[in-house]
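Quick one: the structure is below, questions incoming.
Excerpt of the complex: some chains, original placement.
We just call them A and B in the order they show up, numbering each chain from 1.
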């Protein structure tokens, strides 16, 4: 790792969630010498790039409820975090808890909130954004941080139509806020706060974020990169790796059915059909983008299976025709920890976003497509082509 | 398909085997309007290239035993070839049988041969090659063919060391023949005959073929392209598609175990440990080439399960570590027809080999790597990089 010791802030939305807790402990683990498994930016082939050093990263963030001690204990119990690491990090979590600010929540979730977040519920949207910006400025000054990013890891939101005006890349998003409904996607509030403060904004969820042209346009004008949407960690990643093979071998995929099971808080939220809808659209769309076979049948479902906790399990069945119509099939089962798959991508994305900021890339960062189910600004889902794009961009500036 | 109607010969070694029988019927099927599923060279993106038209391809070849009528009936019974196509092609097979010449077999297989092939067993190696060359000249003249390729589809051979002298790319292979042992790999005899007649030679099997420097060097001097080795159709293809994902996500693959079952003639031959050895080496080597993790445990086996006939079934288990050492797994099952997977690649390779000949590419054709488990002249097993290479080469000349 590099010797640059100026501090880097990771400002996480959903700071006490499973992914954030894994990031928090992972940074400690990496500092204590654990191997950087899962971190693309630590691969030898990218050794020449001046990424922000992991050793100088600190986590701050917002959450509307929860307790990072309990989150860590849960993750240790189910085998995601090592027991000894969780034990060693007790004081670190105490300090972290002091750096967690109340979140700005959807009013429909009022009864899930802790006191601080319930108070912020009363704020008009514009003032809520102001509160978030004040949090950012406080954190930057206190530590102090040399640089920082905001990463949106909130629980899956309810699907909703983008309100009028947000489709316009030239609109002033702060003007739009005044007329916006109270249940406006929180990803827009955090995104605006980040961009207004000059911080890159990374949306790891299916929420709209910088897919709203008004936010993307604002970021472009502000000279700030925005990355997203919806981290690609498991079954969808495999789809984008395997589908190109079927395309390149000219095999006729007749059906691709994906079944997902998940037991964590995100899984529980997805039991709500309104929240599930957005996620499923992204998981399904990647196939059509690669295979472009109009008669292909695809299906994708997510079920909440509590006993699985963080261990998401997916089974995909691919029914295809080969030469002369011979009917064949492939099936796969993927069993992985949701948080352990996502956390290193969060760190990778933070580094890439900061590199982009340094290089002057403003607005949607296309070369980050490989990390996302619904990449901003790009209709390319083939993972290998996305990696080529990333490799090319990384090499260009080195 | 193109309007070039000059006839193209596919001279197949193992002409009554399951793959050859599928090629034979497939060409008829394509001519009668069946969709070109499985043919890369028919994908729209390659529409601008002047490949040899499928409609003008005819199959000739050698075999040491068998009967293409029975082979076709077997393939229809197990669902690989459509029943009606097999019924329609009876006369076509009668004509084809008249274009099958006796093969030059390994003396250890003497008791498996039909009369014609048993006679050729008596020939010294140099004369055997002469006999093959005479067959080629006869076929070229009779049809007549404008162009042709020789494709080696023989049953898996016993593993053997390359005899002295063949490691030298500048050696005269005909001189080496005189001193060679009687059980010299038949792929060298057919390869020599093809190259001597100016025909591209494609080795779809694990036999040595143009991996013998003496044959590759001879091809280079003759201005003839050689392609191989060992067609990549199923489990190994998937390995070369999936392993790059584990690499690019910096996941630590601890174990990758592959279990293959096969019930056809090739499966029966592979029950012989000597024959199996070569195949397994190729199936296993691809992983190390992509992942380069010295502690990774890999295993691969092939079992003969007669009831499966042509339907090879493979199960792979991949055990890997993610962030902070979290242990995860992926498994897949692949169920496909061996012949229906291989046959379109044979046609694709014939077209690519002829294009290479036209373009003046001599010796091992690197851009054909995507088709092979052990690509000649190239240590790149990542399927997507292999496809990039092929796309680049195809585009370069168009």
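Here, contacts are C-beta pairs under 8 Å (C-beta built on N, C-alpha and C of every residue); 3 or more make two chains touch, one makes a residue touch a chain.
Predicted, not measured: the structure shown is a model, and the values here were computed from it.
Asks: Let me spell it out: one sequence, repeated, and 2 copies placed. What is the copy number of the whole complex?
Replies: Full complex: 4 copies of the single sequence.
We take it that only the chains that are shown with their structure count from here on.
Asks: Upon optimal superposition of subunit A on subunit B over Cα atoms, what rotation angle is obtained, reported to the nearest 5 degrees?
Replies: The superposition gives an angle of 180 degrees.
Asks: When the centre of a chain is set as the mean of its C-alpha atoms, what distance in Å lies between subunit A and subunit B?
Replies: Distance between chain centres: 44 Å.
Asks: Contact residues on subunit B for subunit A in the complex?
Replies: 22, 25-26, 29, 34-40, 42-43, 79-82, 85, 237-238, 241-242, 244-245, 248-252, 321-337, 340-341, 343-344, 370, 383-384, 387-388
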